[in-house]
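Only one protein chain is missing; all other protein chains are in place.
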Amino acid sequence: MAESTHIHDKNVPLEYSKAEDRMTILGFWVFLGAEVVLFSTLFATYLVLHSRPADGPTSAELFKPEIVLIMTFLLLTSSFTGSMAIHYLRAQNMKKMIVWLLLTMLLGLGFLGCEIYEFHEYIALEGVSIKTSAFLSGFFVLVGTHGLHVTLGIGWLTLILIQLKKRGFTPRTARKVFVIGLYWHFLDIVWLFIFTLVYLSGMVL
Amino acid sequence: MKLDEFFVTGEPLIYGAYVSIAVATLGIIFVLTYFKKWKWLWTEWIPTVDHKKIGIMYIIASLLMLFRGGIDGMLMRTQLALPELKVLSSSHYNEIFTTHGTIMILFMAMPFLIGLMNIVVPLQIGARDVAFPFLNAISFWSFFMGAMLFNISFVIGGSPDAGWTAYMPLAGNELSPGPGQNYYLLGLQLSGIGTLATGINFLVTILRMRAPGMTLMKMPIFTWSTLITSIIIVFAFPVLTVALALMTFDRLFGSHFFTLANGGMPMMWANLFWIWGHPEVYIVILPAFGIFSEIICTFARKTLFGYKAMVFSMIAIAGLSFIVWVHHFFTMGAGAGVNSFFSITTMAISVPTGVKIFNWLLTLYKGRIKMTVAMMWSLAFIPNFVIGGITGVMLAMASADYQYHNTYFLVAHFHYVLVAGTVFACFAGLYYWYPKAFGHMLNERLGKISFWLFMIGFNVCFFPLYFVGLMGMARRMYTYSPGLGWTGINIVATIGAFGMGLGFIVLVYSIYYSARYGKRDVTGDPWDGRTFEWMIPSPPPHYNFAKIPQVSRLDEYWYLKKEKGFKEAREVKEEELKPIHMPNKSHVPAIMSVFFFIAGFGLVWEWYWMAIPGLIGVLACMVIRSFDYNDGFYLSIEEVKEAHKVGEGN
Partner (left out) sequence: MVVYFYASLLIRDGVVTVNEKENIQENHDRFPWKLVIGFVLSIVLTLLTLWVAFRSGFQDKMVLSLMLLLAFLQAGMQLVLFMHVREGEGTVQVSNMVHAFFTAIIIVAGSVWVMSFGMHNH
């Protein structure tokens, strides 16, 4: 167990002040590297199976740009609001940080709502599902895995908000906020590639 | 569902298994009760986050799995000893080669090496534990529950039988209905989570918890091999996670990733499996290389020849390991362009490996060799592994591989690299680090007997198999016709297999014998070692080092002994003691893994009423952990002084 080399320099953010928390942040970056590989495998599967729609619709026939754009801007904005929250974390301004965190959560919920609506359109109205074709299996699992990650992220953020209320700013709570910030930005980056390689490519190429 | 679909019936061997499971369970319960060890188990082992205890548990589990996997192997060899034997039916044989492969690679080799990494690496870098002790416990229990889930298929529901590679469409619902294949998917998924966590843990540990002055190029070579292995784990295991999940979706939810119908591509399974699978075999061989390097240096009494080259060659191997995977399915029709590229990369990867062989030989040259059991395993590794490696280069030639693929030539190749590489390293590491973990030596005489039995048996079993493969005998065939000229070789191979079995029995006996009569390790440095794990008592106090050592060069401890003498090199003055911060124990990892087991078992049988609560239980454990702000405890200077005096009882 590392001896806690506590850094008392006020120029060092709270989340980096204890050795334990520094290691956790590094560990989380390594985990994000693993997640990049995880999503890349899902992307590879999607791209390989994309041209195999069997009897079901193709991507060009299925995807609609409007809802995709709304989701993209919701998530992109939530990434910005998340980064604002980290700014106020470092400014040690609890009130403002919580406001920006809640905004982030709201935008995330909006994103999920749209995605549930989109999937509902496909499943209930178009009558397709993962059972329809290889292409649709790939689509639902790739985009669904991302959506599941967002859902877990919102649950996680809720837990952190509760802990912040109870304990205020400590090196550990600061680290927790920073880490979930990393997670949240990462999900936006993944969505960037989904937007590009699934939806846009699927509609025009 | 009928009871005989749930419990496997109709096979005498399986009834035998029921009986032995029942007897063993009762036996364990009896022993624990008789020696009043329930509390000890519940307070000292189940909630432990101590890397040394976790490592020991990994190794105990691997030895049990080696037993089961070995029985599988011996059953296969018995069935194949003569043509058209009826020891095992074809379906039974399929189950056995599936479980043999899966258990040996994933539940024997991986945990054995990870167990050794756990015990040794924090000690080698002068640390008190790993970066994330709680996560380390989760890694072990996930592995253990995943292994349990896989093993229970034998008696409940039936084992998977599509090979350890589980190719589609054979592994799909149409051709492999029932729970068997689901056990494979869920058992490996659960264990895989633990392994990924281990990779992250050791990566951060080695990067951030080394003793002051220990730069990367002053680290022990086994620690280097662990670092590189951890990087491979982090980048390879997520691919397996996805691949298993996608096949699970195909089987449970009717998706079409790898099916024949509705646009699925069975070959994509093979592609994804081997994108993981090839780095996986380097995950099991690089730590082995590290172990051999340590042992050869210690018992040749020389610094490792070409330390830098050894490091860079492992880095090169790790990098290349991600671009060779198609060589596992050259014959699947990817085309000449693809096959040529992967042929070249595969041949390239033999170069850094060759560099290492020469460096080991040059380390031995002019060394003062001490023939301990650990050294014998290491010396035997060199020629045997080279045989495996050379046949690997033969297989790398894609056009030639059309002849060798899936014959016994391939089977012999991978057993030569895996057994002579990984298994020999596990045994060598066991003998080498056993005194450190337990405080007594393993008996050398019995060790030598088991070595010769196993090593000779191994060669008698597998060397002839190259030839019967070239004669056309395919792998995974449960019997063969007489008159093909294969019989003689198969008889010889079976005799060799029994030799290996005998060697294993002697090894197990020597563990028991040494526990009772073994020589105590009183100094903590029975081999005159070179690295920090030998600087502390055997077994180490739970905080490892009373004082974190300072490092200025490679093999610092060795030079300290030379310069200051044995006693002074290991001395810790009272003024140097400080309070030591240690992590808390926790039952949450074990409990969380039980919930994972429940969820997995539910998914195997498609009992969502069981699976969903299981997953909720897992999440609940994570929530509990999130709200746990207990930061560990401090050992005061007095407590450290007391423990230190007891440990250094010389």
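A and B label the chains in the order they appear, each numbered from 1.
Definition applied: contacts are C-beta pairs under 8 Å (C-beta built on N, C-alpha and C of every residue); 3 or more make two chains touch, one makes a residue touch a chain.
As the structure is a prediction and not an experimental result, all values here were calculated from the model.
Contact with the omitted chain, checked across B:104, B:239 or B:349, is made by B:239.
Only one of B:88, B:135 or B:268 touches the chain withheld from this view, namely B:268. From the set A:91, A:148 or A:162, the residue in touch with the chain omitted from the display is A:91, counting the whole complex.
Panel shows subunit A; residues 5, 7, 9-13, 16, 19, 22, 25-26, 29-30, 32-34, 36-37, 39-41, 43-45, 47-48, 51, 65, 69, 72-73, 76-77, 79-80, 82-84, 86-88, 90-92, 181-182, 185-186, 188-189, 192-193, 195-197, 200-201, 203-205 of it touch the chain omitted from the view. Of the residues in subunit B, those that touch the hidden partner chain are 207-208, 210, 214-217, 231, 235, 239, 265, 267-268, 271-272, 275, 315, 318-319, 322-323, 325-326, 333-335, 338.
The rule is simple: only the chains that are shown with their structure count from here on.
Inter-chain spacing, taken between the CA centroids of subunit A and subunit B, is 34 Å. The touching residues of subunit B, when paired with subunit A in their complex, are 127-129, 131-133, 196, 199-201, 203-204, 207-209, 234-239, 241-243, 245-246, 249-250, 253-257, 259, 261-265, 268, 272, 275, 548, 578, 580-583, 623, 626-627, 629, 632. Within the complex formed with subunit B, the residues of subunit A that make contact are 1-4, 19, 22-24, 26-27, 30-31, 33-35, 37-38, 41-42, 44-45, 48-49, 52-55, 130-138, 140-141, 156, 159-160, 163, 167, 172.
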